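A single protein chain has been removed from this complex, and every other one stays in its place.
Right after this comes chain A.
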Amino acid sequence: MNYLEVQDLTVSYRTAAGELPAVRGVDLAVAPGSKVGIAGESGCGKSTVALALLRLLPASARMGGRILLDGEDVLTMRWGRLRAVRWAGASIVFQGAMHSLNAVHRIGDQIAEPILLHENATPAAAARRAGELLEQVGLPARRAAAYPHELSGGQRQRVMIAMALACGPRLIVADEPTTALDVMIQAQILRLIDQLVGEHGISMLMISHDLSVLADTCDRLAVMYAGRVVEEGPADQVFRSARHPYGAALGAAFPTIGDPASRRSPRGLPGDPPDPAAMPAGCAFGPRCPVAEPRCAETDPVLWPAGPDRAAACVRVLSDEQARGAGVPAGGAAPAEQVAAHPEKEGRTP
């Protein structure tokens, strides 16, 4: 069974301009011990999904659908249960460790706080555990006495990870854990996260606007656009050969050094995401899509099988798959390496 299963999640915010949809029906599954990435640009709803998982959204948010954490629906949980699930069932590593840590408390006390609250530990035991956690994330235990401003950005992010591990969660949600960090520090942090989730068998949901970082870290990737998942599949395939034009644009946004095609030709995506108050008719990506067709303004595509174990929400994918004779059953497993090595052979030839 999946440790996390999100079913038809919707989130809208009540604003002065009326109810604005931020997440418009998202399905996600994270198997125990697996790592799933969500990619997308600001405002696509990816961080809203992350916060919704533990009901951390502001009061103006209205949620629908189901969020099953180990089979239990987070959205209908009672407060007491929800408090128990936060930290111990799932914990979050937020972006911008500078703002997520309390500037006037020693970091050791901040790591010990959830342990004190959740495990009825004695202060001495919690402090000892905080020291162990710091060692685990590569900081000396004596740094527990430091204040956040005494640490570098990378060290603060390590503290955030130690906090997230404090109560032994089975799922870690990492929201842009390495954004704003230098490449070398980013590599250190990604390595650390990878090693820790591997050692403890923790599942992970990682959120980023950088598809290359997610492809490097995660097993599976979901690309979000305007509140929906528009592409989903094995991480490497989504990154290298996206089927949805938006997925392809995100993948091309960060160049591969040495690739002559991207030399002196940065690739972006013109335009801005749609205003949630005025969604375009048909496909939400249509107005920015480099390969849009007239029918895109009429049909609002849903996720459709787009090769073994993959799905994409694009009418072109739908016609391609139909032309191949049949929809490929989702979940049909092909060895990822093989497919990655022969991207042109993806999908199953009838």
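One rule holds in what follows: a residue touches a chain if its C-beta (ideal position, glycine included) is under 8 Å from a C-beta of that chain, and two chains touch if they have at least 3 such contacts; residues count from 1.
Just so it is clear, contacts and distances are computed from a predicted model.
**Student:** Could you tell me which of "Nitric oxide reductase NorE protein", "Ferredoxin", "Peptide ABC transporter ATP-binding protein" or "Cytochrome o ubiquinol oxidase subunit IV" is the UniProt name of the chain missing from the displayed complex?
**Tutor:** "Peptide ABC transporter ATP-binding protein"
**Student:** Among the options A:Val93, A:Leu133 or A:Ala215, which residue touches the chain absent from this view?
**Tutor:** The one listed residue touching the chain not shown is A:Ala215.
**Student:** Sort through A:Leu51, A:Ala141 or A:Ile185 and give me the one touching the missing partner chain.
**Tutor:** Missing-chain contact among the listed residues: A:Ile185.
**Student:** Just checking the interface: what residues of chain A touch the absent partner chain?
**Tutor:** Contacting residues on chain A, toward the hidden partner: 41-42, 152-154, 180, 182-188, 191, 209-213, 215-216, 239, 249-250, 252-258, 262-270, 272.
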